[in-house]
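Single-structure report; data block below.
Missing here: one protein chain of the complex. Every other protein chain is in place.
Moving on to chain A:
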Amino acid sequence: MSVQMTKGVAAAPIAATPSPSAKSRRSVFIRRPFFTAALLVAVAYVLAAIFAPHVAPFDPVKQDFNVMMKAPSVVHWMGTDSYGQDILSRVIFGARYALIIGIFSVMIGAVGGLVIGLAAGLSGGWAEWGLMRLIDAILALPSLILAVAFIAILGQGVDKVVIAVGLSMIGPFARTVRSDVMQVRVQLFIEAAQLMSISYLRVVVRHVLPNVIFPLAVQVTIRVSEAILVSSSLSFLGIGVTPPTPDWGLMISEGRDFVSFAPWMSAMPGFALALLLIALSIVGDGVREEFDPKLGKES
């Protein structure tokens, strides 16, 4: 066989079909019905949180002693609590706090974890050793215990909860970032970049960071639910946000004393919390399975 050589080499044709990843992205909602349902639920929560004043039938902190501890009815869909506050409205406004705390604390955790993990993964030597011991120390305690400790230092309030939960999540984020960095930095394309005499900082920004950010983003979606759970636990323990803020953990805690004759007081926010956590977990898992190259699919 003679291969004809002209100016350009016989062009190797690239398959004309759109790349399989684009195709699978389009049909992901059909292929993953649970993911779709969970995404709809999560989006509904977000919308409810954003438009809470328009959606909620009552003022969440308006107390009305005429309708104390009423069972769910047509007027009060989820009943009322011991102060006569409408539980549905409180649950809707509670979504606001839950999501704000969840998202912002995860952001703090992710940024902190990225910085520490990147530094640990790239530095090596004693600096890495020191940072890893710091991360180990953070990881030694469950995030709830750690958050309690931070609350003890910072005091109560929504902003304090965000900071406390965020700080307590730096450990797990830092560890995953570090392991990703260690994986990426020995790859051939890093050496190839260094071979071009591209400066180290530039290699990190252009080649290491993008390959680390993506798995981190997947982690973020998964860990939002953990952050919400921790913040609710703090409120339940009475050391998170302060009453009368409509927070789910707080509401469950308040209803605890009346659970034998007014179970809806604890059950409704508990149900709201559980549904959101399940939905977020399924969404997170779906995102990971769909986009994580380590699970065998191309990114």
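Everything below uses one rule, namely that a residue touches a chain if its C-beta (ideal position, glycine included) is under 8 Å from a C-beta of that chain, and two chains touch if they have at least 3 such contacts; residues count from 1.
Going forward, contacts and distances are computed from a predicted model.
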item	value
Candidate names "Cysteine desulfurase IscS", "ATP-binding cassette domain-containing protein", "DNA polymerase V subunit UmuC" or "Carbon-monoxide dehydrogenase (Acceptor)"; UniProt protein name, chain not shown	"ATP-binding cassette domain-containing protein"
Selected from A:Ala192, A:Val259 or A:Ala274 as touching the chain missing from the view	A:Ala192
Residue numbers in chain A that touch the chain omitted from display	1, 3, 5, 8-14, 19, 21, 187-189, 191-193, 195-198, 206-207, 210-211, 214, 293, 298-299
